[in-house]
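Okay, here's the structure, questions in a sec.
With one protein chain withheld, the remaining protein chains of the complex are depicted in position.
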Amino acid sequence: MKTKPYADLFARVREKRPLVHHITNYVTVNDCANITLCAGGAPVMADAPEEAAEMAAIAGALVLNIGTLNEAQIRSMILAGRMANERGIPIILDPVGAGATRFRTDTAKRLLDELKIAVLKGNAGEIGVMAGVEAVVRGVDSHGLSGDPVMIAGGLARKLGLTVAVSGATDVVTDGKRSLLIDNGHPRMGSISGTGCMAASVTGVFCAVSDDPVAATAAAFAALGLAGERAAAAAHGPLSFKVAMFDELANLTPQDLADGARIRSP
Amino acid sequence: MKTKPYADLFARVREKRPLVHHITNYVTVNDCANITLCAGGAPVMADAPEEAAEMAAIAGALVLNIGTLNEAQIRSMILAGRMANERGIPIILDPVGAGATRFRTDTAKRLLDELKIAVLKGNAGEIGVMAGVEAVVRGVDSHGLSGDPVMIAGGLARKLGLTVAVSGATDVVTDGKRSLLIDNGHPRMGSISGTGCMAASVTGVFCAVSDDPVAATAAAFAALGLAGERAAAAAHGPLSFKVAMFDELANLTPQDLADGARIRSP
Partner (left out) sequence: MKTKPYADLFARVREKRPLVHHITNYVTVNDCANITLCAGGAPVMADAPEEAAEMAAIAGALVLNIGTLNEAQIRSMILAGRMANERGIPIILDPVGAGATRFRTDTAKRLLDELKIAVLKGNAGEIGVMAGVEAVVRGVDSHGLSGDPVMIAGGLARKLGLTVAVSGATDVVTDGKRSLLIDNGHPRMGSISGTGCMAASVTGVFCAVSDDPVAATAAAFAALGLAGERAAAAAHGPLSFKVAMFDELANLTPQDLADGARIRSP
């Protein structure tokens, strides 16, 4: 598949430096801030109901991540999300741990219900839970999905009217009509905390400069995956890998993405 | 002392990949997540009262760390702790900064009172405060303990009916009947934030696959200490040391632990 459009998107990211507002968990929030910077965006985090909407109003994208939920944060997500919807700012929802507790499953569903989400991004287990198919989530880890992820994600995308991204050895991105598979990435990415959260942040960065969420999400996954591939070469273990992955993403050029992206149709 | 049993425990960790639920501070939470992964466990963090107990129910161990306490978190600790007690899931309590403020001291005592804790892990000052002996805690740092740590920890362990672990140049682990001293570790471990919190996480990982908390805690301290020793060799300063310590723990094999653990009787 031609990768030039993804490289062009990446060039636009670097030129525009979009502000990406996050309401996210406190476990990986620093990683989300730094990966946003490395991708070419500008991160901001503000989760108080007093300011969440005002901050969302000036952002290029809004990332909602339910990794360490609480009631005040949910209220802020709704307020910020409504503002984003009013302004046409794309929202990326990462339903971290959906399926592990009722609180997470219910909140993810509520956010999908009350807000117009642009991209729903999760691992196979989380997306399976949202799709109502048999899926196993243990804590925040996916332990598999019974069925074809392209079919399941596509069905969910059509039902909800949004783009669904399923992370995995091969990532799936689909809006139910058009589907893309991304083969970039490295197993080391599963050996550290926060890779999924970071993928949502990078997706926010790319969606902020595009009105094609399928292409933007695929480009984001390819860019992060490519950084992971390059980082793995020199890493001595999970944390030196992590440091290198940030470095490699920051050093990645649009031309590198054009040359290295492995994005294909199913 | 024979180190084979500790190596066997470590092999079991790597095989079972136990889920360790944390209700912990927001300062070192990312370190706790990554060190859990590097040790061979799977971390999850969920501190809302709405889901804390449900998440604890599926975990192999529960780590409670009072490093940045607030009222909602205490409620969640009690709810998650009761569930863990019902299910026989071991709880590790890290009374970070006990003695520095009344709120911390009182909360640590309350958790010990209302929950059946398996392992109480602290620095000399914190454990001294819990034991009611003369001890100096400044912020979250221990500034010493008057008296023999093995005696004091042993007395506290007998009184509370649990295992007490005191971190230090030589770590002490005791249930009041059997005591172990661990000589692994490196002074650099004191030059970064979060080593104590990480030790509690790794203790949770090992306790999740053992019903001998004294041996499991000693194995955890030896494994982390050994990773620290190896990391120190190549480090240029505290943060490159920290990155290397995670890498080394992830790369550590059960055989390495059998060869390198320095665990002895007092």
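Letters A and B mark the chains as written, and numbering starts fresh at 1 in each.
Quick note on the criterion: a contact is a pair of C-beta atoms (placed from the backbone, for glycine too) under 8 Å apart; a residue touches a chain by one contact, two chains touch by 3 or more.
Everything numeric here is computed off the predicted structure, so don't read it as measured data.
Could you tell me which of A:Ile58, A:Ala169 or A:Ala233 touches the chain that is not displayed?
A:Ile58
Sort through A:Ala42, A:Leu112, A:Val133 or A:Met151 and give me the one touching the missing partner chain.
Final answer for the missing-chain contact: A:Ala42.
Counting contacts across the full complex, list the positions on chain A that touch the omitted chain.
On the chain A side, contact with the omitted chain comes from 19, 21, 26, 29-30, 33-34, 37-38, 42-48, 50-51, 54-55, 58-59, 72, 242-244, 246-248, 250-251.
Take the complete complex as the reference. Which residues in chain B touch the chain that isn't displayed?
25-28, 30-31, 67-71, 97, 100-104, 138-141, 191-194, 235-240, 242-243
Basically, only the chains that are shown with their structure count from here on.
Where the centres are mean C-alpha positions, what is the separation of chain A from chain B, in Å?
Distance between chain centres, rounded to whole Å: 33 Å.
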